[in-house]
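Everything on this sheet refers to the single structure shown next.
Here the complex is missing one protein chain, while the rest keep their positions.
Right, chain A next:
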Amino acid sequence: MRLLTHNMLSSNIKGVTKGFPLKIEVEKVVEKQVEINHDFLRNIFPKIDWKAFSDAARTMGYVELPEQAPDPSVLESDLDFLTKFHHALLELHLEEGALVCPETGRKFPVNKGIPNMLLHEDEV
């Protein structure tokens, strides 16, 4: 599971008002190289919840991202930033671990990189 995906998932357990972002419990992180695409990064940047993203990256062991969302102008020409953004967004994979509902603490397992977001009977 990449952090791009994590930035789109939320806990919709019955009664939960703020199910985003999910906390991350790490058991195994794998790095998989992917070719960088600057246009893709520029297009996706406005859609990312930056705080959730940089916190998640930190949990995964990557501390190079700024905590606050940078000014969009850095996407124009700051190659160093683009590389770090790309790396955290697309190249870090949570292979084994869990996503945790921020309100209830309920854990959604992640196995072989695939999150299992199925709710139990009493959670719907």
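As a working rule, a contact is a pair of C-beta atoms (placed from the backbone, for glycine too) under 8 Å apart; a residue touches a chain by one contact, two chains touch by 3 or more; residues count from 1.
Criterion: contacts and distances are computed from a predicted model.
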item	value
Missing subunit (named according to UniProt) among the choices "COMM domain-containing protein 5", "PIGU protein", "Molybdopterin-synthase sulfurtransferase protein" or "Tocopherol O-methyltransferase, chloroplastic"	"Tocopherol O-methyltransferase, chloroplastic"
Option touching the unshown chain, where A:Met1, A:Ile24 or A:Ala98 are the choices	A:Met1
Absent chain, residues of chain A that touch it	1-2, 4-5, 8-12, 19-20, 32, 34, 37, 40, 43-44, 47, 90, 108, 111-119, 121, 124
